[in-house]
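Everything on this sheet refers to the single structure shown next.
One protein chain is absent from this view; the other protein chains keep their places.
A, B and C are the chain letters, set down in written order, and residue numbers restart from 1 in every chain.
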Amino acid sequence: MTTVTSSELLSVVASRELVARRTVFAGIGLPTLATELAHLTVAPDIEVVYESGVCGAHPSHLPETIADAVLITGAEAVLSMPALFGCVLQGGHIDVGFLGAAQIDRHGNLNTSVIGDWDSPTVRLPGSGGGVEVMANSREVFVVMRRHTPRSFTGTLDFCTTPGPDRALAEGIRPLGIGVTRVITELGILARAGIGEELRLVAVQPGVTVGQVRAATGWDLSVADTVETVPPPTAEELRLLREDVDPERVYLR
Amino acid sequence: MTTVTSSELLSVVASRELVARRTVFAGIGLPTLATELAHLTVAPDIEVVYESGVCGAHPSHLPETIADAVLITGAEAVLSMPALFGCVLQGGHIDVGFLGAAQIDRHGNLNTSVIGDWDSPTVRLPGSGGGVEVMANSREVFVVMRRHTPRSFTGTLDFCTTPGPDRALAEGIRPLGIGVTRVITELGILARAGIGEELRLVAVQPGVTVGQVRAATGWDLSVADTVETVPPPTAEELRLLREDVDPERVYLR
Amino acid sequence: MATTDRADKTLSMREAIASFVHDGDTVCLEGFTHLIPTAAGHEIIRQGRRDLTVVRMTADIVVDQMIAAGCVSRLVSSFVGNSSAGSLGELRRRVETGDPMPLAFEEYSHYGMICRYLAGSQRLPFYPLRSYGGSDLPSVNSDLRKVTSPYPGPDGEPEQIYVVPPVNPDVTIIHAQRADRRGNTQIWGLTGIQAEAVYAADKAIVVVEEIVDDEVIRSDPNRTLVPAHAVDAVVACPRGAHPSFAQGYYDRDNAFYRAWSQISKDPQRLQEWLDEWVRGTADHAEYVDRLGDEFWAGLAVGEALSEPVNYGRRL
Partner (left out) sequence: MATTDRADKTLSMREAIASFVHDGDTVCLEGFTHLIPTAAGHEIIRQGRRDLTVVRMTADIVVDQMIAAGCVSRLVSSFVGNSSAGSLGELRRRVETGDPMPLAFEEYSHYGMICRYLAGSQRLPFYPLRSYGGSDLPSVNSDLRKVTSPYPGPDGEPEQIYVVPPVNPDVTIIHAQRADRRGNTQIWGLTGIQAEAVYAADKAIVVVEEIVDDEVIRSDPNRTLVPAHAVDAVVACPRGAHPSFAQGYYDRDNAFYRAWSQISKDPQRLQEWLDEWVRGTADHAEYVDRLGDEFWAGLAVGEALSEPVNYGRRL
């Protein structure tokens, strides 16, 4: 087997977590790769709903954005923004939402707005987009983080753009889902089963120790009783990913 | 000139009241005839928006309902119900709404629900339809009543389905428009200039006396200082109505 | 990237009604004058459902028939009339005299119903609308309530507005021109409130004039008003909207609308009509056959095709 890149590893690991899921709200990049691979392996009935309003896409080329013209031509449905965010997402039709973030905390709350103070930030980040809504309205949320460092896995967010259900409930607002259930990184997989729980380390990538993951995490990371080692991508998974899903290596950097 | 029918009279009189109006929310029947005639005479820029969602209709035949297929084919736009009622009507894009009713009172409040008690009515009528919304959101409302009797022009409504702005304001709700400004009947025209005012008799049809209208009205009807006599339909108005607007006499009974 | 092969959801009308409509359910039938799901209502009558709450903006002929067949104990509606063609005899008897049994009725305006579907489809606890101020409707419908806006009104004072609660039917049934086998549904002409009614429901049945190849649907994704993920059953039932119409397929049967006011005025005649045309037919295909080719020729429409648009293809 050739060397497995970081993108390939994260895509394969994320794809396996989609067993039996039916609807995924996903952006372009790793979530798309993971979902397409899952469709060919563990979740044949899975459907991606894109933030642009596309349902049942059949693109002729791998899309470069969530709104790529190739996603629209030949799609089964293209929805308006009110229908997508109101009826599909808030209406409760999404099983798994994929999100990324600059910072995540132990309960899976996310910051995508600023590093530093909101009023005079060190770095102004893009902000929520639909992230607040994906978290509030998906049954569960997967987070894929390319970097696992104490600055991104932080004890205290600089700003909470996208709250998980624990923060929402503390304010008396009842969310639909249970928030972040999986955080997938190059070091391992953190998981969380429901409201009130913290993220726990449940698996490490091959060659990574529990201590390394804890050291890369900015809070005192809980560890599951049994920490599995993530099985490396199989030859078949890599073949599908490289030959069928992204043959032009648009995302598989 | 041949004998003028009741439908012709009401259509012609109503059409003249549409001078300089641009958007009309109208049902099928007399309001359609009046608006089409106005388009050919006093209001060349007028547009009818139908309760079914059709804007800019160009029907091949005179429509028999507000949803007639001939209104859709060749129309400029067909809107969903939320867009029609939310954006167009409640959004404030309608100059004149046409309504009918079983009962009307001195302030232009309307009953289209029941004769008798709501809980065990003598007659169950169809109810509001979009009437409540047409009254609340049009800049002004024209009412065409085929029958002018003390039972339909009543001092006290059996039930107020569709309130004018005076009743709304008494409850602390601010409507967009000023409610009913014209009531057109076979006996004459009642008018009302704004909030707080009662309907007053401003014109009688040729051959009708002020006393006859007052006797046919179930409240003590105010009368304008000068009561005009409605000029009878002109030969040109009748020609347009009979030859161009409704040559098959679908509504001109 | 690969095609997603989600399930084929096609069922016969009999199967769909048997599977998704149960005694005591709240059933929404939508279609504003256009595409009224009459054939589905008839199958509910054939299967003898009881104690239904029917939700429908314009309660018209099919609702009068379902009431007369004893299926309906409660009606939620904003217009209870036979179009502009007259009255609904059975409905009026039930409300005016309680004969043969009373009908519970929740009265709204059209936009009130629309907002209930909007709230239901968007999972909102309420939906605000600028109606009902000064109306007697809130006095007979305690679900019409008020909220104070947290923003100052135009005069700087607190502003009150009426709200309606969501409606979330157990099942919504709509009629449409065409769908693929998985439920991607395309509607043109008057589109009404069908999409929101589907999204508001726990289950949804889409009845169509024709089931078409995936490629037809996918040639025009903007025409898909109801995506497959919101649909549980797809039923092919040509002419299933009669006596209403299906734009581009057949015209409205205005004569039957006028006739219904007479038929429904006489309870016995109404029951005989149901015996002959609904309970006496095995399914909608038999109803269509009995009406005969000459009848359907009278409702035939000609061709007025939309100009195609280009969705583009990457070169």
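Here is the rule we go by: contacts are C-beta pairs under 8 Å (C-beta built on N, C-alpha and C of every residue); 3 or more make two chains touch, one makes a residue touch a chain.
Because the structure is a prediction, the values reported are computed rather than measured.
The chain that is not displayed touches the following shown chains in the complete assembly: A, B, C. Only one of B:Pro59, B:Gly172 or B:Pro232 touches the absent chain when the whole complex is considered: B:Pro59.
Residue A:Thr161 is the one among A:Ser7, A:Thr161, A:Thr185 or A:Thr217 that touches the chain missing from this view. The residue touching the chain not shown here, chosen from B:Thr73, B:Ser128 or B:Thr162, is B:Thr73.
Seen from chain C, the chain kept out of the figure touches residues 123-130, 143, 145-151, 153, 159, 161, 163, 165, 177, 186, 188-189, 191, 216, 219-220, 222-223, 247-249, 251, 300-315.
Although one chain is hidden here, its contacts on chain A can still be listed: residues 27-29, 51-54, 64-69, 72-74, 78, 80-82, 85-86, 89-90, 109, 113, 118-133, 136-137, 159-176. Interface with the hidden chain, as seen from chain B, comprises residues 22-23, 36, 39-40, 44-47, 49, 54-62, 69-70, 72-79, 83, 86-88, 90-93, 137, 176, 244-245.
Everything that follows uses one rule, which is that only the chains that are shown with their structure count from here on.
The fewest steps needed to get from chain A to chain C, moving only between touching chains, is 1. Of all the chains, the one whose CA centre sits at the greatest distance from that of chain A is B. Between chain A and chain C, the centres computed from C-alpha atoms are 39 Å apart. If you average the CA atoms of chain A and of chain B, the two centres end up 57 Å from each other. Residue positions of chain C touching 2 or more other chains, listed in rising order: 118, 195-196.
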